[in-house]
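What you see is part of a larger complex, with each chain still in position.
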Amino acid sequence: VEEEGGSSTQLTTKAAGSGAVYETLLVTKEDNITTITLNRPAKKNAITTGMYNEIIAALEQAAKDESVIAVFTGAGDFYCSGNDLTNFSKIQDGGVQEAARRGGDLLRKYVKAYIDFPKLLVAVVNGPAVGVSVTVLGLFDLVYATERATFHTPFSQLGQSAEGCSSYTFPKIMGAAKASEMLLFNKKLTAVQACELGLVTEVFPDSSFQSEVWARLKAYAKLPHNSLTLSKQLIRSGEKERLHAVNNAEVELLVERWTSDECLTAIMSFFQGKAKL
Amino acid sequence: VEEEGGSSTQLTTKAAGSGAVYETLLVTKEDNITTITLNRPAKKNAITTGMYNEIIAALEQAAKDESVIAVFTGAGDFYCSGNDLTNFSKIQDGGVQEAARRGGDLLRKYVKAYIDFPKLLVAVVNGPAVGVSVTVLGLFDLVYATERATFHTPFSQLGQSAEGCSSYTFPKIMGAAKASEMLLFNKKLTAVQACELGLVTEVFPDSSFQSEVWARLKAYAKLPHNSLTLSKQLIRSGEKERLHAVNNAEVELLVERWTSDECLTAIMSFFQGKAKL
């Protein structure tokens, strides 16, 4: 959840071996691992409309290539500050209703890309994570976090509602009594708390985070590939249909929320600096 | 699980702003919060037949009014000692079979009222909780407990079986290996243990319990109302049908249990002071 200002400054990069060019991501392929780095550090890696589309494209690319693990991480000190709220301020043709519908279609497609991703999905959470970057973590196979990371989903504060299948995955992972604190009452978790609740696999000291995590991932990527991929698909196959239904229901409610006075007032307050998350 | 003796002594109260009069509850509405206080402190708030009906009525009332959160708590030192076992000793027309059938109908309707409750449901567990007051906690959105609280479901000891959808919610929240200890083997949990297992959201020192919890709830009740209510419904919608089926299956088994020699013998022993829970 980040306000955009000025022009973006990150470099346009060409992903090694993929041919794809991204404006908001750094995508590298090495040791059978595709690494997708959210690359808008000046904006705490807030996700713009263009960035949603680039992430979808990067996942499609990783699904097809020879890699066995796809890793998400963030450039700079933040992992990701969530949906870029300037997405709401760029409403043009058709007004709020049409913008909400288009936003819903994009979000549905975005979350679907995670649900359908056929290979191992790993988050290397290098700093604070907010909103949709937190909620999709329930669809990841491993979530490694630095001790500096935090996990925050301030939906009701902004008059919105949960997405990323978190309305289903979070109660499944941690029980409703814990999930409600996050999804309904905006509680920000430390990395250790998120690990105790099962949202995070393991927490590392910040000083050794990168070296420990990458040593482990490189070793994992050498395990029998088909065994890894087919096992992941087996584990997820039983709830895939359910996840798509949850994604649809979440987006339907969010589209309603985005056009509600309650939500518009809350977001307006945020932009005017009256509200602090 | 409490034996009744003597007449009840609590005052009949008129709920502020609701018009409803309750004999066994105190119902207040303030700051967009409906508070339902179980009010038979001399009987450790054991739930009589009349009290089941009053709670159902209070939930129906709270669903319709302008409040955004419904809170359950107990008067005195206990939260609730569960089903008042004198409900079993008042068998009249039709004998045991008919009493069991009527008891089952009431229980099904009671649990259904929690499943269908459309707003936020919070338990402020101010002391020991037993039986059905524990099992329905899986249907709550937040469960705050004083460190003095305990959680005890001694069903098999009384020849009975789990209700309140706990046969589904408890394994979901804490896994079967932990849920069995409670639901099959009568293990009494401390508040801290219940919190570690995900049944309780947070535990507070007894000295600051009321002030800390109510400060938090009052702040929560100021969040965008539709966002809270619709998000809760979203989270619960995916398993509502399942919960109703579980409720029906649980009640069906309990009705069989209530008419079994095994159960009647166990309850007889309890009344004769031979058995201690």
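Letters A and B mark the chains in the order given here, with residues in each chain numbered from 1 onward.
Here is the rule we go by: a contact is a pair of C-beta atoms (placed from the backbone, for glycine too) under 8 Å apart; a residue touches a chain by one contact, two chains touch by 3 or more.
The model shown is predicted, which means the values in this text are computed figures rather than measured ones.
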_Copy number across the full structure, from 2 displayed chains_ = 3
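Please note the rule applied: only the chains that are shown with their structure count from here on.
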_Between 0 and 180 degrees and rounded to the nearest 5, what angle rotates subunit A's CA atoms onto those of subunit B?_
120
*What whole-Å value do you get for the distance between subunit A and subunit B if each is reduced to the mean of its CA atoms?*
37
*Which part of subunit A faces subunit B closely enough to touch in the complex?*
155-157, 159-162, 167-168, 171-172, 174-181, 183-186, 197, 242, 245-246, 249-250, 253, 256-257, 260, 262-263, 266
*Residues on subunit B engaged by subunit A in the complex (per definition of touch)*: 120, 137-138, 140-143, 172-174, 198-202, 220, 223-228, 230-232, 234-235, 237-238
